[in-house]
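Encoded as structure tokens, the structure appears first; notes follow it.
What you see is the complex with one protein chain gone and the rest in place.
Moving on to chain A:
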Amino acid sequence: MEWETVIGLEVHVQLATKSKIFSGSSTAFGAEPNTQANAVDLAMPGTLPVPNEQALRYAIMFGLAIDAEINQRSIFDRKNYFYPDSPKGYQTTQMDEPIVGPGIVEVQMPNGDSKSIRIHHAHLEEDAGKSLHEDFHGSTGIDLNRAGTPLIEIVSEPDMRTSEEAVEFAKKLHAIVTSLGISDGHMSQGSMRFDVNVSVRPKGQGEYGTRTETKNLNSFKFMEEAIALEVERQIDVLEDGGSIYQETRLYNGETKVARSMRSKEEANDYRYFPCPDLLPIIIDSPYIEAIRSSLPELPDTRRSRFVDKYRLSSYDASILSSDKSTAEYFETVFNVCKDAKLAANWVMGELTAKLNSESLSIHESPISADNLGKLIERIIDHTISGKIAKQVFESIWNGEGNADVVIEAKGLKQVSDSSELESMVEDVMSKNPDQVANYHNADDVKRKKMIGFFVGQIMKVSKGQANPGMVNKILMQKLKD
């Protein structure tokens, strides 16, 4: 039987506010445990939440970016459950009246197709703290630094049919939130986390199969793997005559194994009700319109601008515009070197390969966009060749200074002095009289191939630093004589 997969996503995005959603504590990542948790975050008796307006603005920005309805009245609810990293014993979230209503996200597939994914809603909520199981023998440590970090949870409709679509959708959300500047998008720090709802049904069947939810996937790769594994499991169960049960599952990206966490029967009754410590959020149209008019450029707009302005192919443009950091990096490189094609090739080629091999994101690149631009400039002005440039790139990456410093220190400057080049050419010719004679006896087609030999010899003598264009010219001249 042929099966069709149905996927819906719930995506948690950490908002890049300076302080928490209901307290003044910092949200900066990586501080010592519990140094960014004040009385409110610790849920000390009598403390009260005060909403962070920036978090609200960020949520509205997301809503506007996906053409969603912004609800002029929204409500914070309490979701009740006991867990040590949830200090109040409830999470403050939004249930029936979220800030962002239905919207649409357009996704470009690698084969050029595009697909619309409907967003059911997006709501504001607070993150939980962290339980630390490793460092405490027989006990669990609690770090509440993250407790109260603002999140938006984006809930899609079950509109995806393959794991590729799910990944492209997730990447598009990443591009949107980073372009808006409402999230740093640092996946490795948990700034974006995915819950995937997966079901399968016989192809052509109208109603959905029973779905499972795999929670808390923190990379595109893990998400893709988890979906693939779950689809395979569900099809196996169904083809063996079994049934799928609604359950929550966990996927371990290290061991590549998934397991059931709890069944529907064991599911908590969260006893949602409106939080009486927070008044309904009421916003008016002028407030929304002011935010709309200050929205930064969105990925789709940027992609077409890259095509128009830089004459990039649609494929190159979509890669370079996908996230804000990459786009900004590319544009800075271009502004320095003024050659879009070279800038695009270096960013997508050498730089991306190097970043990937060291698992760094572009904002962590040891080579600044400015320095890469300068390096390319040196190619364009013939200070160095493209080949030497790769060597210089390595040196800059390793912290040996910018392009000019490296070129100077290592003496990599291209030799463009014509008298110096002439003597090199003459030297090579005099050492290879047979080849010179052969050249003179050959026809044009053969001659062209033989030129390569002389150029190779000259580059060898010059350690690659001879200006290849000038070498060619001088060589042709000398060989003609």
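Everything that follows uses one rule, which is that a residue touches a chain if its C-beta (ideal position, glycine included) is under 8 Å from a C-beta of that chain, and two chains touch if they have at least 3 such contacts; residues count from 1.
Here is the rule we go by: contacts and distances are computed from a predicted model.
A chain of the complex is left out here; the name its UniProt entry carries, from "Glutamyl-tRNA(Gln) amidotransferase subunit A", "Nitrile hydratase beta subunit", "ABC transporter permease" or "DNA-binding protein", is "Glutamyl-tRNA(Gln) amidotransferase subunit A".
Touching the chain that is not shown, out of A:Pro45, A:Pro286, A:Gly411 or A:Pro433: A:Pro45 (per the contact rule at the top).
Set against the missing chain, the residues A:Ala16, A:Ile142 or A:Ile407 yield one that touches it, A:Ile142.
Interface with the hidden chain, as seen from chain A, comprises residues 39, 42-51, 78, 80, 82, 84, 87-90, 140, 142, 269, 271-273, 276-279.
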